[in-house]
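The other protein chains are all here in position, but one chain of the complex has been omitted.
And then chain A:
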Amino acid sequence: MSQLQARFFTENKKYAIDDVPFSIPAASEVADLSNVINKLLEARIADHKHVEFDFLVRGQFLRSSLASHMDTENISTEEVVEIEYVQKFTAPQPEECIMHDDWISSVEADSEWILTGSYDKTARIWSLEGKAVMTMAGHTDVVKDVAWVKRDGLSSLLLTASLDQTVLLWEWNSEQNKVKARHCCRGHAGSVDTIVVDPSRTKLCFISLAELKCLKTVFSLSVPTEEEDEVEEPNRPRKKQKTEQLGLTRTPLMTLSGHNEAVSAVLWTDAEELCSASWDHTIRLWDVETGEQKSMLTGSKVFNCISYSPLCRRLASGSTDRHVRLWDPRSKDGSLVLLSLTSHTGWVTAVRWSPSNQHQLVSGSFDNIVKLWDIRSCKAPLYDLAAHEDRVLCADWTDSGLILSGGADNKLYTYRYSAYVSDAGA
């Protein structure tokens, strides 16, 4: 078996070739196939430049020689093999290294600014180029999570959650570069660890790890709407920078209880649906309207983080047993793991889906490595981003082609990845 019948196709019209089966050597690898495609394209298009391609056989990336891949995947070599080719995802290039004073607990970036929370009790805003723009010091303890709420023109709303049991809502004017603490949300008796804002930017939810009063009530949800906010504002014009005395104290609208142990991560999958992962080895989906639990996914280890991609409608979870697992939140039977991505050697503490590509996700771990995965090749990650010198604590993507990761070495790394892949993937 030295020759195989293969037919190449692509979804990218730019690189389309004739739909004719080719006879190719069975031992050929990705580079050989890429050369073949490039040759064909050169014959077709006059001003073609060399492009590296990656190849998918039945939805799986080709990583070894074609023959051995088909052998392991149990694909018959008698028939014509359908091979899809996409432009190769080039390695993300490290761009900036933003130094902090202390560990970086959280990072969230939008298209212009990067918001980081740090263990030095401050949250900071950076430009994408790594220039410090603003420092928000209001918390009396470690800032555990940050989130952008919304932006109208020059002024933006953002949230910080801290170990001092409060969540602060800040208003930041980017032109005047002034920041004001507007609200202080209380409701937890322990540190606030995670904070998320729902897609319509009207509700927020925060949770605490330490909320273990009577073994049952763990989950606390606070939903101050913007309407309420505006109603209250004229009544309470007094605004002080000192956050402890900030008058506009919020109380939670709803408390969702059901987890047996600390809740480690929460997110909105929908405008009406919350998803929470906990140390009691479960992921639960909640209906926010009724406050009831809709379904439950059961794992075997503690969950550290979860992420949801609206593009592929899957949940990714990182747990203490070094695996990244993919779940289908709509499955009814509860414990269906679609895929298990295994390459880390420490706890997986951060996992984030790509905002633009339904196949890609990034995961950070206590083994100091950030890994970029494509779920079509689950055996090995696409790239290892080994820049950190200590544990990775948070990671994020931006639409504008940046991957960010912060860790216990006080550094926030940004990597630029080629954005054109998102076209091909979408």
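Quick notes on this structure:
We adopt the following convention: a residue touches a chain if its C-beta (ideal position, glycine included) is under 8 Å from a C-beta of that chain, and two chains touch if they have at least 3 such contacts; residues count from 1.
By definition in this document, contacts and distances are computed from a predicted model.
Look at the chain that isn't drawn here: its UniProt entry, checked against "Proteasome subunit alpha type", "COQ5 protein", "A-type voltage-gated potassium channel KCND3" or "Ribosome biogenesis protein BOP1", names it "Ribosome biogenesis protein BOP1".
Contact with the chain not shown here comes from a single listed residue; of A:52, A:261, A:287 or A:328, that residue is A:261. Touching the chain that is not shown, out of A:10, A:34 or A:165: A:165 (per the contact rule at the top). Here the missing chain is touched by one residue of A:6, A:83 or A:142, and it is A:142.
Where chain A meets the chain that is not shown, the touching residues are 103, 119, 140-142, 163-165, 189-191, 209-210, 212-213, 261-262, 264, 279-280, 300, 302, 304, 320-321, 346-347, 366, 391, 393, 408.
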